[in-house]
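Before any comments, here is the structure.
Note that this complex is displayed minus one protein chain, with the remaining chains in position.
Chain nomenclature is as follows: A and B, assigned in order of appearance, with residue numbering initiated at 1 for each chain independently.
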Amino acid sequence: MKTLRELADALSLSFRGDGDTPLKAVGSLANAQADQISFLANSKYTHQLQDSKAGVVILTEQMSADYSGHVLLSDDPYVTFAKVAQLFAACERPEPHVHSQTAIDTSAQVGDGVSVGAFTVIEGDCVVGRGCQIGNQVTLGRGVVLGQDCIIKSGVTIEAGCQLGDRCVIHPGAVIGADGFGLARDKQGWVKIPQTGVVIMGDDCEVGANTTIDCGAIDDTVLGNDVRLDNQIQIGHNVQIGDHTAMAGCTAVAGSTTIGKNCLIGGGVGIVGHINIADGVVVQAMSLVTHSIKEPGNYSAASPLQKTAEWRRNAVRYRQLDQMAKKVNDLVKKNQKETSNE
Amino acid sequence: MKTLRELADALSLSFRGDGDTPLKAVGSLANAQADQISFLANSKYTHQLQDSKAGVVILTEQMSADYSGHVLLSDDPYVTFAKVAQLFAACERPEPHVHSQTAIDTSAQVGDGVSVGAFTVIEGDCVVGRGCQIGNQVTLGRGVVLGQDCIIKSGVTIEAGCQLGDRCVIHPGAVIGADGFGLARDKQGWVKIPQTGVVIMGDDCEVGANTTIDCGAIDDTVLGNDVRLDNQIQIGHNVQIGDHTAMAGCTAVAGSTTIGKNCLIGGGVGIVGHINIADGVVVQAMSLVTHSIKEPGNYSAASPLQKTAEWRRNAVRYRQLDQMAKKVNDLVKKNQKETSNE
Partner (left out) sequence: MKTLRELADALSLSFRGDGDTPLKAVGSLANAQADQISFLANSKYTHQLQDSKAGVVILTEQMSADYSGHVLLSDDPYVTFAKVAQLFAACERPEPHVHSQTAIDTSAQVGDGVSVGAFTVIEGDCVVGRGCQIGNQVTLGRGVVLGQDCIIKSGVTIEAGCQLGDRCVIHPGAVIGADGFGLARDKQGWVKIPQTGVVIMGDDCEVGANTTIDCGAIDDTVLGNDVRLDNQIQIGHNVQIGDHTAMAGCTAVAGSTTIGKNCLIGGGVGIVGHINIADGVVVQAMSLVTHSIKEPGNYSAASPLQKTAEWRRNAVRYRQLDQMAKKVNDLVKKNQKETSNE
């Protein structure tokens, strides 16, 4: 339980209404009860405010004008909501505990306050920073280094030599440091190129469930600080991703591409290899990026959704687009000639 | 071994030919032997019927007219084939067995006839319904509830608090209830929004290998009954999916989107967040759905395949499409004027 006043004090914010309102959790406007705190950040949901049963709502000064309930005032209700939710979540942190059924090599250095789940393997020469929470059935390969307070969920594999900074969160099933897709073509067939680099990750990175980040082929694959990757993403070998860049689910980045800082990459995007994306680039969902992007800006490529019957007719025309463009240009030219002849 | 008559009786169907034909398995028309039962549902394969060595073939009355072999008659041979295959598969169900190397919390309630594989973890307060079959290296987080007769394959992670109905099947590597991708942007960088909801799944759902279904951010992510998800699908937080909806592999649904009942979503589809898809919508493979769909119907978006040399020319024109359309409209207008002037 926390009171409205306690939350306001913790976040250096002001409030309106009864500071003693007791709160035990966050909730959505639609479903929160009197002991929950909610927020309004998207004007699409404004109509839910007056009917909300939330004990407290996080609002901007302006939004709060017409609202008579208890309010935590914030210039950015969404960020404040995130911080409030973190305050509640921090209370739920389990006691550190190393399960009895694990395989932790004696040469591994495991810091204070580390939890390790059942059937987890920590191989030789690993360094696990203090406060890390490691789930069940995890493998940390030889020489893996985790900074402090990392959370490695169940079923994660981190291959030998990879290094994570502090406070990284890796969700279930993610694979960090698997071999990149490096093949040379000989007359007889493919020759595998042993992948000898690792993955280096800064602080505060998050890697979604079943996301894969390949190790470098020779040099390393590098993520900066505060890089946020959703689920089912594929990051190829030797990719570099700048600080604060976030990618939505199912996006793939091919090898040796460099992505700048503060980029927002939508879901299902493909980015080819050996290109550079500038800082501050936004790419919309399901776009294919085939060349370097040198200017920050907002980019798109996906085809528009249509009724399939219409789509069939339009798709046929798409295949004739170059011909059509030539016809149009011919007509324009003739037309100009005629006009100038008149 | 089952005879043709036994199968016909079990499914309340009639047959033609020798009811005592012994059958031990299903088979394809092309490869089935005399002790196997096959089917013809796709007219593309009609030419294989006469040469098939199958002991029995499942056919419609009409299809069977020209066929002299033993026949199990059905209005829908494909459905009947599925049911016949289920009858054979039911015979192969292993004896219930809990492996000696597991970590099952003493507070977990495990029903009768439950199997648990090696190195599986069942955390505190879980409820596992009777008849469930749980594979190896599975994690059921604290308080997970499984209905009766669920099949959880090896390497699955179900995070704390998620609830599955009866007869759900979860394939290897699937992750249910990992954190949604919830981030607020502060001046310093991303602020993670603790994801406090769970995943609630109805009866008879199937979740493919390495598919991920995120927990809700505040409220829950909800799948109805008989929802069928193929492999490598990503379902974002707070998504709702109606009964009998099926999705093919590699499709992604972003957060807070609602999908109706009886939808068929093709492979590699992307569906953006915060939209609604009506009941009975069909979306073709690799389409991006960027807005709500209010009417049932068949929708497409993917670009048509072309020889790369042609594609290059057409793609350039695609980027000039708006200019081209303006030229065309200008020409049409001039032409109309000229015609009216004549």
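Rule of thumb we're sticking to: contacts are C-beta pairs under 8 Å (C-beta built on N, C-alpha and C of every residue); 3 or more make two chains touch, one makes a residue touch a chain.
Treat the numbers as computed from the prediction; the structure is a model and nothing was measured.
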(request) Identify the residue among B:3, B:48 or B:154 that touches the chain left out of the display. (result) B:154
(request) Taking the full complex into account, find the residue in B:59, B:218, B:235 or B:250 that is in contact with the omitted chain. (result) B:250
(request) Sort through A:101, A:258 or A:276 and give me the one touching the missing partner chain. (result) A:101
(message) Using the touch definition from the top, which of A:28, A:163 or A:210 touches the missing chain?
(response) A:210
(request) May I ask you to list the residues on subunit A that touch the chain which is not drawn? (result) 101, 103, 119, 121, 137, 139, 141, 155, 157, 159, 173, 175, 178-179, 181-186, 189-194, 196, 210, 212, 214, 218-219, 232, 234, 236, 250, 252, 254, 268, 270, 272, 274, 282-284, 287-291, 297-304, 306, 310, 313-314, 316-318, 320-321, 324, 327-328, 331, 334
(message) For review purposes, identify every residue of subunit B that touches the missing chain, sorted by number.
(response) 25-28, 30-31, 44, 76, 78-79, 81-83, 85-86, 88-89, 99, 101, 117-119, 135-137, 153-155, 169, 171-173, 204, 206, 208-210, 225-226, 228, 230-232, 243-244, 246, 248-250, 267-268, 285-286, 302-309, 311-312, 315-316, 318-322, 324-325, 328-329, 331-332, 335
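The working rule: only the chains that are shown with their structure count from here on.
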(message) Report the inter-centroid distance (CA atoms only) between subunit A and subunit B in whole Å.
(response) 25
